[in-house]
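The complex appears here without one of its protein chains, the remainder shown in place.
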Amino acid sequence: MSSIWGNKIKVSVFGESHGAAIGATIDGLPSGVSVDQEAVAFEMKRRAASSSRLATPRKEADEVEIVSGFFEGKTTGTPLTGIIRNGNTRSKDYARTKDLMRPGHADYSGWVRYSGFQDYRGGGHFSGRLTAPLVFAGAVAKAALAQVAPEVKIGSRILSIGSVWDKKDLKPGEYAALRYENPMFPLYTKMLEEAMKDEILDAIKDQDSVGGVIEGYVTGMPAGVGDPLFDSVESRLSALLFSVPAVKGVEFGLGFDITGLRGSVANDPFYIDGSRVKTTTNNNGGINGGITNGMPIVYRAAFKPTASIAQPQKTVNMATSEDAEIEIQGRHDPCIVLRACPVVEAVTALCMLDFLL
Amino acid sequence: MSSIWGNKIKVSVFGESHGAAIGATIDGLPSGVSVDQEAVAFEMKRRAASSSRLATPRKEADEVEIVSGFFEGKTTGTPLTGIIRNGNTRSKDYARTKDLMRPGHADYSGWVRYSGFQDYRGGGHFSGRLTAPLVFAGAVAKAALAQVAPEVKIGSRILSIGSVWDKKDLKPGEYAALRYENPMFPLYTKMLEEAMKDEILDAIKDQDSVGGVIEGYVTGMPAGVGDPLFDSVESRLSALLFSVPAVKGVEFGLGFDITGLRGSVANDPFYIDGSRVKTTTNNNGGINGGITNGMPIVYRAAFKPTASIAQPQKTVNMATSEDAEIEIQGRHDPCIVLRACPVVEAVTALCMLDFLL
Amino acid sequence: MSSIWGNKIKVSVFGESHGAAIGATIDGLPSGVSVDQEAVAFEMKRRAASSSRLATPRKEADEVEIVSGFFEGKTTGTPLTGIIRNGNTRSKDYARTKDLMRPGHADYSGWVRYSGFQDYRGGGHFSGRLTAPLVFAGAVAKAALAQVAPEVKIGSRILSIGSVWDKKDLKPGEYAALRYENPMFPLYTKMLEEAMKDEILDAIKDQDSVGGVIEGYVTGMPAGVGDPLFDSVESRLSALLFSVPAVKGVEFGLGFDITGLRGSVANDPFYIDGSRVKTTTNNNGGINGGITNGMPIVYRAAFKPTASIAQPQKTVNMATSEDAEIEIQGRHDPCIVLRACPVVEAVTALCMLDFLL
Partner (left out) sequence: MSSIWGNKIKVSVFGESHGAAIGATIDGLPSGVSVDQEAVAFEMKRRAASSSRLATPRKEADEVEIVSGFFEGKTTGTPLTGIIRNGNTRSKDYARTKDLMRPGHADYSGWVRYSGFQDYRGGGHFSGRLTAPLVFAGAVAKAALAQVAPEVKIGSRILSIGSVWDKKDLKPGEYAALRYENPMFPLYTKMLEEAMKDEILDAIKDQDSVGGVIEGYVTGMPAGVGDPLFDSVESRLSALLFSVPAVKGVEFGLGFDITGLRGSVANDPFYIDGSRVKTTTNNNGGINGGITNGMPIVYRAAFKPTASIAQPQKTVNMATSEDAEIEIQGRHDPCIVLRACPVVEAVTALCMLDFLL
């Protein structure tokens, strides 16, 4: 199993990069949720390849056809399925090199996992393209959240690209106030956009790629959500984040940096603010013992540099069992981070909805 | 729900720090697995509080009584339950301060989650004591792995305590060769032990605590294990690691550091080594696309400094809804990292067994 | 949740009777399974409405488009999704009577469950039409079984329609030998076909409907499959059978009749037949303690008469909260049993595959 997630809702994702269609089914949604198709389209657009020189020239309309669970503009409560037809696929790009395992990709591990029967074209089910149905499902989850818990807001920002880092530890109140000038390139420090783009352009020049870090956050989350042990908010959200291709690290609050602090500094002191309990700092990222404490949930996901690069790379040929060299043609993003913010938000929305239903 | 995990096996953990007993049930084990009671006891001892001045003076025998699923020295294949009686509890330490929410603990979030009905003594079900049944379950899982996949070896080491760091990026081959002089304090660089202990002693002197990082690894894992998307090795292992109290970050391979590299450096080139496919580097930590590639699985978990410290701390009183101050008496570890290695290994063993059955 | 099933495989069914499409996703299939599209089409045809006067005149081509998980004629091992477009729907038949709850249907219980947001047309997600994706999924499961356990054979027969009953307790050996002259109307006693059809024609004449019993069986099942307690073969198969619309009873072996026997008669004595252990009788239907014993699995499902009948019926109007009368127009089967054999076999195939993987 692999492609189904959830407790109160169940999200089932299907499809391959170059198959007929990709899509997602969400079971267990509340009935009567209005889903604004333009809001869905906006999320899909944030994820889709732009025509700019910073992203893959593959054009994906990514129009979602909702074929079930949606009636007269509202969810019925029965399984809602959205389908995205694949078009503009250049499968022949891949046939030539199907026995050459692309380094950093799932070609080899997937080949062993599926005994060579996997759809090798464009990474098949492992493709970053599978984040499109995730973003669709997340857009539906956002719509449901807007109805069942309207105070919950989900956001994200680019924290770093390559060696360029935006400001790290924002104050609790700053998350609720964040407004981005450019939602397609959400930064706390707007003027870093050029420096980050330069990192990418430099990589393109070298037929190379760069990685980065995305910070996600949830504000307005009530205290007392989550479970101890295996279904902690951290456990469930990290599992979703690590299911996003290219993520190699996840941390909450101060994350790895907290290990260098003393307890007297790391502990977030409680205080009474009117009728609410708050903490003066938020080093624990809004979660104590796996359960929300009412402060913003703050977390970061580390995205590795895009594995597909145009440079020649050393690899193996599975047909001949010999060492080989591969030059990946195709069309690829030099930096996946640009398109990953809506994906991070989508899995967050699914996770929060599942906890709050 | 909270305390049940697994696909092919199901591990159910129960108990509170100061209740009658804690324990675990493991369902779905293979039948006919010999479980060496001394090996179990050794793992329990690694986790238990030592009598040294570096750890809590609370003495826990942590003897496990296996009450089911075990017959004539072997697993039956039906649910195996181990029970650990709680003794040496000083519950009155907690009654005095039950309305004072300990900063950094789950007191407040748990109070909201369970409407005040949780067992507040010693953190109840949120207590680090719940790692004892996890370690027991992990010891059984290790025994099962020894039978179904004897080449799989699970290990861990202390990578940092406070500001003292051991060597980070070991070569793939070094993991298989690792032997620790002191399994109770496993270090790559033995002579760092004193410096790390000094970090802890300094913290004790200041009535404070320190955190640290543990690196876990699995060698001998076959390629092709795991699933794409939601049941990736990273997703499932990170979920388990984040279920361990005090973990605030998890990363695989180079983790967050990989975001600063170019793709041409981050990608692990494949090569043929005899009849096996290997990679020259292991920046992806043995996992591509969520599935093992046959290289060592390498990951790190960030443990925050122990939340319980003797210093006065600002907090709130839930009975009066007023700001308050708390001085935690009780008996507490100044650094949880010392006892966390067997816990990291235990959840890893459960995860790998679940994938390999 | 409602529409996802399985442990090792997960089947997710979606769609409404009069929506854009219905379909199913099967996750966790083995890779490399050949699926014969004609065999799939044959199963779909067995379930589909015939043009004969015995079944609904609604014509459903029920062509399945496989959009994922299938590559070069074989399963990839990633989620396989089949989609069936709905056509030939006469939704206006339903708009007139949407506030009138059809007796025997899920109109009222579904209305309460989904707060009036359900797709009321043709029963929506509750429609018998949802058995089409089940039959598709079952056909794929049969193909997988043919590869992983070729000795396992799944069959079914019409045991009764209305008051006409075929021979009940066949001998164990007879199940393996069963061959039907008419697979669209599978009977042990061929010459009962006319009498059964007369039952249906009589009902049609009276604008009424009839029910019946289907007997399913599995031969070639190895001993030792299943689990005690909650995942017994009986538990899991009965759950699937009760998920088929109109089923009101399920029994294994002698079923309810066994309650009238003495233990000395009901117990199936074991004996050695060459290298195999067999039982002389099969009163327990091939299952002891929830686990197969190697004899044919034999079970029966009771189908109530079709709820949709043309006669006027007493009911309530949800818009006015008043008593009312309803005359169901539309197009309906006078006897669902005729089309249910492939459905019973489909869920059986899914169940057995899930146990045997």
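Here are a few things to note about the model shown:
Think of it as A, B and C in the order they're written, each chain with its own count starting at 1.
Everything below uses one rule, namely that a contact is a pair of C-beta atoms (placed from the backbone, for glycine too) under 8 Å apart; a residue touches a chain by one contact, two chains touch by 3 or more.
Here the structure is a predicted model, which means the values were calculated and not measured.
Only one residue from B:81, B:156, B:238 or B:284 touches the chain missing from this view: B:81.
Of the listed residues C:31, C:147, C:243 or C:329, the one in contact with the hidden chain in the full complex is C:243. Contact residues of subunit C toward the unshown chain are 1-5, 7, 13, 101, 103-113, 123, 125-126, 130, 160, 162-163, 203, 206, 208-213, 222-232, 234-236, 238-240, 242-243, 245, 247-256, 258-264, 266-272, 275, 277, 279-280, 283-285, 287-294, 300, 302-309, 311, 313-316, 321-323.
Within the complete assembly, residues 1-4, 8-10, 12-16, 19-23, 25, 27-28, 31-32, 65-71, 74-81, 83, 113-119, 124-125 of subunit B touch the chain that is not shown.
Criterion: only the chains that are shown with their structure count from here on.
Looking at which positions face the partner, subunit A and subunit C present mostly the same ones, since more than half of the interface numbers are shared.
The chain closest to the protein's centre is A, with centres computed as averages of CA atoms. One finds 46 Å separating the Cα centroids of subunit B and subunit C. One simple way to say how far apart two chains are is to compare their mean CA positions; for subunit A and subunit C this gives 39 Å.
Counting partners per residue, subunit C has 78 as the residues that reach two or more other chains.
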